[in-house]
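Missing here is one protein chain; the remaining ones are kept as they sit in the complex.
After this line comes chain A, so read on.
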């Protein structure tokens, strides 16, 4: 099977993520038949209401990866200001390269081919710990996070336990 640029690059990233897995992250293609479709697990960062949880997410890579970023979607319930109710993750590193049309994010924060799956997953982990309040994807979560922090944390903790079947 001859691989194109995207597939070769993804196989290489898969390899380095397997050899040197970052703490709290497991990621790889669901099946090597389709290297453009990954599933990963992210551990909830410690000291946050997500602590103790494990969050599955899927990554879908475009054919022109690494020129364009993948999309990332949580497969379970993640109540977070920067995660759409559908599970879709909204952070700058997943946005196409170049300048933000709304002059909101710096080009350096957005996707570029020098980024990687590992960097995305680490960014998502730190996003879980520190929501970006400026561009909420889940307005309800953003509002609760801002105004009723304890309630927000309780809700997240409850969903973490439910996700572990407890």
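By definition in this document, a residue touches a chain if its C-beta (ideal position, glycine included) is under 8 Å from a C-beta of that chain, and two chains touch if they have at least 3 such contacts; residues count from 1.
Assume contacts and distances are computed from a predicted model.
Trainee: As a check of understanding, state which of "Vacuolar protein sorting-associated protein 11 homolog", "Molybdopterin synthase sulfur carrier subunit", "Coupling of ubiquitin conjugation to ER degradation protein 1" or "Cytochrome b-c1 complex subunit 7" is the UniProt name of the chain not shown.
Mentor: "Coupling of ubiquitin conjugation to ER degradation protein 1"
Trainee: Under the stated touch rule, tell me which residues of chain A contact the chain that is not displayed.
Mentor: 4-7, 15, 18-19, 21, 26, 28, 31-36, 41, 43, 52-54, 56, 60, 63, 71, 75-77, 84-86, 88, 90, 96, 101, 137, 160-166
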